[in-house]
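One structure, pasted below without further comment.
A single protein chain has been omitted; all remaining protein chains appear in their positions.
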Amino acid sequence: MSVPILKQGDYLIASIQSALSDSEVLELRDDLAERVGQFRARGIVVDVTALDVIDSFAARALRTIGSTAKLRGAETVLVGIQPDVAMAMVQFELDLQPLHTALDLEEGLAVLRRTARGGDDDGP
Amino acid sequence: MNGQKPSLPTPPLETHEIDAELLPKLVAYLRQMSVELREKWVSRISEAQLLGVMSPEEIFSEVKAVYDNYVDALETGSVESLQAYARDLSERIIHRGVETHEVLGIVLLLRDVLARSLFLRYQDDPELLDRILDSYEPAANRIAVTVGVSFVEERERVIREQQAAIRELSTPVLQVRDRLVILPIIGAIDSQRARQLTEQLLNAIQANRAKVVVIDITGVASIDMTVANHLVQTVNAARLMGASAIITGLSSGIAQTLVDLRVDLSTMNTVGDLQGGLEEAERLLGYKVLHSDPAPPDRLA
Partner (left out) sequence: MDHETCVEIESDADMVAARAAGRALAERLGFSRTDGTLIATAISEVARNILVHAGCGEILLHDVHERDRHGIVVVARDCGPGIQSVELALQDGWGSSGGLGLGLPGARRLMDEFTIESVPGDGTTVTMKKWRARDPLERLRREREQREQVWA
């Protein structure tokens, strides 16, 4: 099942609907890389609310999304990391550079607007 | 008894009340009859439907120990070892739901079983019987009180422990204002409790859509490596969820411990006291000016 990608203004919103296999994760990564160029998007929100596991592979793919987008001048925000998933990522010691994180879609878009204005990071 | 209050630790039985020459007789008789009297006692216990949560084998072995202790107490006039045994027994059976009335019930049954057997043994000599019962009754009552009080005290101790455990398990996460929650941690934290607190906090971030969390550890006396690391992890996990954490109430002792443990505080926002922490939180929240709801996004092909 592929992940729907929506366009809103200058932003792309990918909302993951269910647990993903590795190949689906890669598909999402490649889709987003393509669309960022195609739509000259200024930001990406990836909604991971439905991901019940973020392991080293998923984290790496998400970071790649972030760094590819950055090369094209777009910032990427992960939103909806669940409490238990956040705890697992921290204990795993996964790194999410250069991604931003926010609570939900609304906050994610706020982060993108702020970074566009030159605010530095995802701090409130 | 001479009207003394039955306070603990229990004073020795008033042995002078037990006729010096009668005592060995009485004790020897009860020892000699031990098997028979114990059986009678057990059957009275099951007739009265006491100790339903214990198996017949368990009851039998406890009964033997209690009986022997009981007779020893009569003989030596000291209830100390009986008391120790009663506490130990109580500790074992309270957890299984044995009730106070059952414990009192079985001790009073033993008193009665023994009294009856003394009666049968000495009924032909009413005067001797009188003297024997005069000695026996106060001692027996004293033993009953000792066992009963031990049980109740032990039970209170267990209840206190359970209450403390429940209190510690239920540290609340408070929403102070929109987008701001505070977690006041009070009391000892071990790694299990630290885990629970983390889960509560992260869930509260989600439920309250919190952007800032203040973790106040004013009420925490000491911290070890595991708990310190957990604190750091909690702060990082909160950040992954999009919330900033502020730690307040770090005592100089704990701060020193953290430095000694080489816990990396550089990524943590620490503020002296809770008041200062709340002000810092407001400042962070004040940053947030834009609050427009996004228009429904249009779908890409």
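Lettered A and B in written order, each chain numbered from 1.
Basically, a contact is a pair of C-beta atoms (placed from the backbone, for glycine too) under 8 Å apart; a residue touches a chain by one contact, two chains touch by 3 or more.
Fair warning: this is a prediction, and the values are worked out from it, not measured in the lab.
Note on the chain not shown: across the whole complex it touches A, B. Here one chain is not drawn; of A:6, A:94 or A:116, the residue touching it is A:94.
Considering the full assembly, A:56 is the residue among A:2, A:38 or A:56 that touches the omitted chain. Within chain A, the residues in touch with the undisplayed chain are 19-23, 52-57, 60, 82-85, 87-88, 91-94.
For chain B, the residues in touch with the chain missing from this view are 52-55, 95-97, 161-162, 165-166, 169, 192, 195, 198-199.
Please note the rule applied: only the chains that are shown with their structure count from here on.
The centroid of the Cα atoms in chain A and the matching centroid in chain B are 49 Å apart. Chain contact summary for the complex, chain A toward chain B: residues 4-8, 12-13, 35, 79, 81-84, 86-87, 89-91, 96, 101-107, 109-110, 113-114, 122-124.
Here chain B touches chain A in the complex through residues 198-199, 202-203, 205-206, 209-212, 233, 236-244, 284-285, 287-288, 290-291, 293-295, 297-300, going by the rule given at the top.
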